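Before we start, here is the structure in question, set down as structure tokens.
All protein chains but one are shown in place.
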Amino acid sequence: MSGRHFLQVPGPTNVPTRVLHAIAQPTIDHRSPEFAALTREVLSGLQTVFGSSDPVVVFPASGSGAWEASLVNTLSPGDRVLAVENGEFARMWAEVARRLGLDVQLVPGEWGRGVDPALIESSLTEDSAHQVRAILIVHNETSTGATTRMAEVRRAMDRVRHPALLLVDTVSSLASIEVCHDAWRSDVTLSGSQKGLMLPPGLGFNAVSAKALEASRSARLPKYYWAWEPMLAANAAGFFPYTPATNLLFGLREALRMLNDEGLGRVFARHRRLARATRAAARTWGLQILCGAEDECSSIVTALVMPGGHDADALRALAYERFDLSLGPGLGRLKGRVFRIGHLGDFNDLMLAGTLCGVEMSLACAGVPFTRGGVDADMAELETV
Amino acid sequence: MSGRHFLQVPGPTNVPTRVLHAIAQPTIDHRSPEFAALTREVLSGLQTVFGSSDPVVVFPASGSGAWEASLVNTLSPGDRVLAVENGEFARMWAEVARRLGLDVQLVPGEWGRGVDPALIESSLTEDSAHQVRAILIVHNETSTGATTRMAEVRRAMDRVRHPALLLVDTVSSLASIEVCHDAWRSDVTLSGSQKGLMLPPGLGFNAVSAKALEASRSARLPKYYWAWEPMLAANAAGFFPYTPATNLLFGLREALRMLNDEGLGRVFARHRRLARATRAAARTWGLQILCGAEDECSSIVTALVMPGGHDADALRALAYERFDLSLGPGLGRLKGRVFRIGHLGDFNDLMLAGTLCGVEMSLACAGVPFTRGGVDADMAELETV
Amino acid sequence: MSGRHFLQVPGPTNVPTRVLHAIAQPTIDHRSPEFAALTREVLSGLQTVFGSSDPVVVFPASGSGAWEASLVNTLSPGDRVLAVENGEFARMWAEVARRLGLDVQLVPGEWGRGVDPALIESSLTEDSAHQVRAILIVHNETSTGATTRMAEVRRAMDRVRHPALLLVDTVSSLASIEVCHDAWRSDVTLSGSQKGLMLPPGLGFNAVSAKALEASRSARLPKYYWAWEPMLAANAAGFFPYTPATNLLFGLREALRMLNDEGLGRVFARHRRLARATRAAARTWGLQILCGAEDECSSIVTALVMPGGHDADALRALAYERFDLSLGPGLGRLKGRVFRIGHLGDFNDLMLAGTLCGVEMSLACAGVPFTRGGVDADMAELETV
Partner (left out) sequence: MSGRHFLQVPGPTNVPTRVLHAIAQPTIDHRSPEFAALTREVLSGLQTVFGSSDPVVVFPASGSGAWEASLVNTLSPGDRVLAVENGEFARMWAEVARRLGLDVQLVPGEWGRGVDPALIESSLTEDSAHQVRAILIVHNETSTGATTRMAEVRRAMDRVRHPALLLVDTVSSLASIEVCHDAWRSDVTLSGSQKGLMLPPGLGFNAVSAKALEASRSARLPKYYWAWEPMLAANAAGFFPYTPATNLLFGLREALRMLNDEGLGRVFARHRRLARATRAAARTWGLQILCGAEDECSSIVTALVMPGGHDADALRALAYERFDLSLGPGLGRLKGRVFRIGHLGDFNDLMLAGTLCGVEMSLACAGVPFTRGGVDADMAELETV
């Protein structure tokens, strides 16, 4: 295949050359002074993107490891956790909790909406005995393209004065949609490297509140690899309790510098703008945007529903083979019914335009009923801003 | 700037990651056995892309050096050469000849057409004394987007039985449009690395016929760096008479492998297809394609004429600043009047689609009068093939 | 600092440029056909280096994660495991087991020797009730430079017909010292990427026997991230149950190809040879080699004991600052008393010679009492082979 692949799944995202070159630097001794300086720079830079004055812990792991870490550090076997199933990642995180031996209260949610703050409020109100020890919320549900209004979730928790820990998955939002660990009073904000941070997969993160750290001291789920305390102790000196993923940390340093150069506010605005242009195209095509509320539409991924009888995976296969374009599949119960356009990370207007041309041509070639003009609508949006 | 730059000048072209990594390999000793194997592979591979069984000489130089080399090896001070000025590169090559002390017969040509074989025929017919020692033809005139029908030029020369050397500039056609050094009986076919070969600039090439080599033995223009004979002698053993541009040769090896993997026939067809789609967009926009004959339209670059009173360079500046898109300027007498879209090298459908979206949006933002729908026409073309 | 750093800790090792470039390739969709081909190639190649016809599981994790995985998949809370403390890594793995809630029978061993097969035999003989569910052995103890004779350990287990699982840590031996998962009838052979595999840290491995897999079905330690079964199920189709560390897998593919090109037998012989030359230097210097048995001396690292009253870490700091040489520190109870020379991975005669010159000069500059001539002895060894 000639030319560049269009990697428009909602993660892993396109890794910039600067970051790829950074991870291709010669590996160094993780016990050297040079390494300690690297550690300090990335840990400090991560706090900024997490909106956190709390420490951030970095694991050699993917985001699923960050899920496990958030649970084994804070909870004990049989502890109750509350989760709302509004998408496949919310469902899977709850499943992780279940497998680890927790008592999961999984409340049905709407696939295509953020978690309803009122639902949290009512669920917690019912829990007058405060048996719920932690609430699990996926900030940006990658499977549906819906973002939860986290500030409102926190206000709902506050209104009922519930002491549960708030665990927030920001795997697909961090560094693309504003994450406010401090302002949300999140107890664990977890994430991964392969989305807005523009890195390959392989790093998992936990931003850890003082309350979460306190909880970890009595939490009885067994833990070694994910344990925060030895990590924080070693980090204080610039090191890690076991061998860290050195070269990905080189990449992380570079990515954090790039984000800082662009300015986080501008990064978020860029993602909102490109998402808006994507939705303009989708509306013209006449394809339903799975996310049912404009103010919850994700800045980083748009899930589109296929017209009845048409298979999303067949469309994706055509886009891949004919136009060298990777689109995200429908996950879980959405399999075959939706496809997802990732528009995040190291991304700009013409990459989006090329992507949407690829989608429009694929729809045509696949014989999917749709209305032409989506790309025109996208361009109209991009011209006016 | 986030995301990838769209480098759509007609060279340098987008260098594939494989080639960039190849040139980033550690430099080796240019007198080692390992180097000799490299030399042999690239010289053999170059013959294939030149359509040549004659040797190809590689200079550490850009294409302008390959111009100079073609002249100083074959000609003596005061020798007459015939050139047709059908574009800026044709004009400049003739100017090189003039500065080197040759007697240049520069026949006016049409900017926007290939060299007319009939014009060559009539010019040579007039030269019954055979004073013209060499004819200079630019195969693909990058400034206008017009390709010369070389086989017909050779037939015109044959009809008048003129013994002049045929020197052909394939800087912007090699490895994108079929080059037939042998079939055209070209005496020097010259080129550079930064176009269809998908390399950074820095290598110049001369494919050298036996007749040209014979001419070099009596040619009296002074030469050292460009001299073919020591080069061919050293190449025979896998080496070079002076330090070669080792890392660019690493890249050349990789690029030749990529071209071979895709298959040259498919490479040429891909370029024709993308050029056709570009012209479909241009016609819808209502912008004049500078090249006035469909069968001479270049597969690698399309020059578009700005509507009267509108400055092409202002449009280009807007495209660069707002959409991170580099377009080619009008050169020489075309300055400000045309802009050029490069569509060559490591390039595919969605890269073209993104590029044309960038052009369409730039036209709109710059207030240039045009008709919407160019991208739609491009997509229609790409869908049908 | 000008010139190349000498990274001679016993891992991470020097990553070859080919591997660094491989990990710098653009990240791809981990659900694409292209990715499935990558998965298949690396899983098959890993079996070869593990000497295994059993499947190998790959985690986005460092070697410590591979420790945890080997335990949580096979054991239940309170299960007894037997380990011999013959070095810091043996001690730490046992500590991991303890933290995960296992009943660890930690038998004292000799720091500077491999695990004594007779000690395993006697310990198991005492366990007539077969309470020991698993035996943990570190094949090559990186902290002391001693290799355990695994085949003899297996024979000892066989003699007493003990049914315990055999878990073997080959983090620092894999792809440098022969590992024979099948021949040893190892149940879990675990490793990491950053030693003999010549990769940056970030991948952990478990080769899993049928018996271990059977054990995993009833093992009750909680597990999600490390669970083998979903991993093996997904791997069968070329995929992973959660996002894998794509770019490190690119590097792994390249490293496996390099090992295959050199030939594993030659790789092992090269390591033995360089280790022998290192010991020749050490003996001339008059520094005690910590490993007390020639046939257990590690091929990948040599730990040297400092003369009384001299601080190994001061020597290492001097080597780092003055000669840009990283040496391994004494770990655990050896802190300050030994330093370690790594001689593994992408390594050759002159890299070793430069390293040993660095050690000899550092000893001199640090005022450590020693006998000159170590490098001469090293050269004599390297010349004769």
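Order as written gives the chain letters A, B and C; numbering starts at 1 within each chain.
In this text, a contact is a pair of C-beta atoms (placed from the backbone, for glycine too) under 8 Å apart; a residue touches a chain by one contact, two chains touch by 3 or more.
Here the structure is a predicted model, which means the values were calculated and not measured.
Trainee: Where the complex has a chain not shown, which of B:Val104, B:Val188, B:Ala212 or B:Ala245 is the residue touching it?
Mentor: Once the missing chain is taken into account, the touching residue is B:Ala245.
Trainee: Of B:Val57, B:Ala83, B:Val96 or B:Leu252, which sits in contact with the chain we cannot see?
Mentor: Answer from the full complex: B:Val96 touches the omitted chain.
Trainee: Touching the hidden chain in the full complex, which residues of subunit A are there? Just list them.
Mentor: 17, 21, 24-26
Trainee: Where does subunit B touch the missing chain, residue by residue?
Mentor: Considering the whole complex, subunit B reaches the absent chain at 4-5, 7, 9, 11-15, 20-21, 23-33, 60-65, 67-68, 72, 77, 96, 99-101, 192, 194, 200-202, 221-225, 227, 241-248, 320, 326, 329.
Trainee: Since one chain has been left out of the picture, which residues of subunit C touch it in the full complex?
Mentor: Subunit C touches the chain not shown through residues 1-4, 6, 14, 262, 267, 270, 323-325, 346-351, 353-355, 357-358, 360-361, 364-365, 372-373, 375-376, 378-379, 382-383.
One rule holds for everything that comes next: only the chains that are shown with their structure count from here on.
Trainee: Mind checking subunit A against subunit B and telling me if their interface is mostly the same residue numbers on each side, over half, or mostly different?
Mentor: same
Trainee: What whole-Å value do you get for the distance between subunit A and subunit C if each is reduced to the mean of its CA atoms?
Mentor: 34
Trainee: When the centre of a chain is set as the mean of its C-alpha atoms, what distance in Å lies between subunit B and subunit C?
Mentor: Result: the chain centres lie 54 Å from each other.
Trainee: Which whole number of Å gives the spacing of the CA centres of subunit A and subunit B?
Mentor: Those two chain centres are 46 Å apart.
Trainee: Listing for subunit C: what residues touch at least two other chains?
Mentor: 21, 24-26
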